[in-house]
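Following: one structure in structure tokens, then a few remarks.
All protein chains of the complex are present and in place, except for one that has been dropped.
All chains are identified by letter, namely A, B and C, in their written order; residue positions are counted from 1 within each chain.
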């Protein structure tokens, strides 16, 4: 069977697509952000990506209806530009699979519609709890670096020190080198220990500014506050542990 | 060499095949069920599936005759419909291999005979001992969900929470998305700690009702009682351990 | 690059090849046996097998000259029949690689020369020390089972319980199913803890009888005695441990 199969659910006429990726990863920051976009903007689900580089698995909906693991593409028209969201429950299972999936998607988008920008969203795991997670950036062109900076995105030399691994990285890299498309990655700082809605909210606020879109943040704000409460609880527990001499939890704080 | 090679042992004229899968998995529930069907219905062994995605291994019969690891296809005519059983000692070795094997089989069946339904059998591991294991269901269409329910199959939201992994899942998923064939999975609850004949008996009883077939259950009933005795023994041992203060076995019960 | 590349060092006219495999494995029994055949019969090294399914590695000779990891084919004319020995330092790195290597070799031999028999040599690991290791057998036809029995090869139902894994198994299995060639495997019982020359000697004695060939066993006899001394030493050490109460070594004996 083919490495990757992209099935259209609906024929669309798109031009100058901006791809926005939010697959699972550190703190699930990127996934939370894109899933929130899908929930609030109600974009059109127009294609499914199947691949032997995804887990051999079906997922069940609330009725017990099974569907093959896939990544999904959604379309939302925002003023002059066509936003395409990439969402899903899984990234590619292997390094080779990550390449195949990203390459097939970029090939599909550029051949069928034309694509002119890639934004990938993710978490930057720090291994410690944070009061005020920042949004860090990286980009495949200096233009986007500068655009990101003008929206308050932090560029901090040597962070993340080993670059960006997985879909958020490979889409930028293949996009630039193989398809000539510029892109940038927004990374929300996160402990990495929890599903981090606060970090996702920060990433999404920044993205909304950059692409000039209104997003109802209410639900994510609520989840963000829940994240904060969880963090406070964890921190207090850690401090108690510390004052009682347990050194294993020293890294929290 | 080709990824998957299906060798016909006998030319058959089949129409509207119903595929019934029972490969090894949690509690070996699916395998026990299909192996029992093969033992009692004595279907015709008409094809072998070889693949580099199966272990590089030969198995020995009681005379010491070696045969290459394979999955096997059996045919049984049941009233108007052609049942094809998929049995074997192994599932695919890798995620990619699982896809290749399932795709090659569905391609073979649909090109040579036509296939209109897929039932996959498996276990749902709960990690604890059960008095009365239920049969849970999932299906790739609401029609089959409803048909399953009318035969007492339990649909419980969020169970199994990560869907169905392996051959039982991928056959349903690829069947639906790539071949347009509906299907359902029957999952016998099981501790997952033992080869669970009781769970397999329950699955098989349900399947027999659904496809309208008489199956001599005697041998499986006996093995099922043995399972029950084994469970009782394990449970008593666990309880003794508990009352003597060993907390490591708390999960049994 | 191609999966497997077989480079001829010399053009030969062979007919009705009997393939004899002895690659590394449990107790290195098969490798010791075939390496001894090569040392004593001085067969002609006529082909090298290279593959990306072997380790990415060069080996060094005593002068420091590096050569790419390969499996090697040797030819020895024995009365009416052409023996081809398969030797090497490594088996395929992955399950898929094992299939590719075995398939490519059988394809090469059957297309270029014709091949009518496959004997594979290996160890059967028992996990305990043995006074008198037997030679167990398995074969892909009843004829060879019977031929093996008439030479004292032991067929013991359920041994080895999970069949034969690796090159010794896959050559028999693919040979039978894909190329129509019968074959058999001779397995020397071994603890599996040491490189077992005694077990290899037993396997080789049996093989020599079966194919009707004289082999100078002197060097292997000496190594076999060394094996025996090593085993005695290990056993005595184990017994001392036992009598001093260390139960961890109970399995030796």
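Remarks
In this section, a contact is a pair of C-beta atoms (placed from the backbone, for glycine too) under 8 Å apart; a residue touches a chain by one contact, two chains touch by 3 or more.
Because the structure is predicted, anything quoted here is derived from the model rather than measured.
For the chain left out of this panel, the touching residue among A:48, A:82 or A:100 is A:100. Interface note: of A:14, A:38, A:126 or A:165, the residue touching the hidden chain in the full complex is A:165. Touching the chain that is not shown, out of C:12, C:69, C:194 or C:234: C:69 (per the contact rule at the top).
Seen from chain C, the chain kept out of the figure touches residues 1, 5, 7, 48, 50, 52-60, 62-69, 93, 97.
With the whole complex as reference, residues 92, 95-96, 98-100, 102-104, 137-142, 145, 155, 157, 160, 162-167, 169-170, 172-174, 176-178, 185 of chain A touch the missing chain.
The rule is short, and it goes like this: only the chains that are shown with their structure count from here on.
Spacing of chain B relative to chain C, judged by their CA centroids, is 37 angstrom.
Annotation: 52 Å between the Cα-based centres of chain A and chain C. Residues of chain C in contact with at least two other chains: none.
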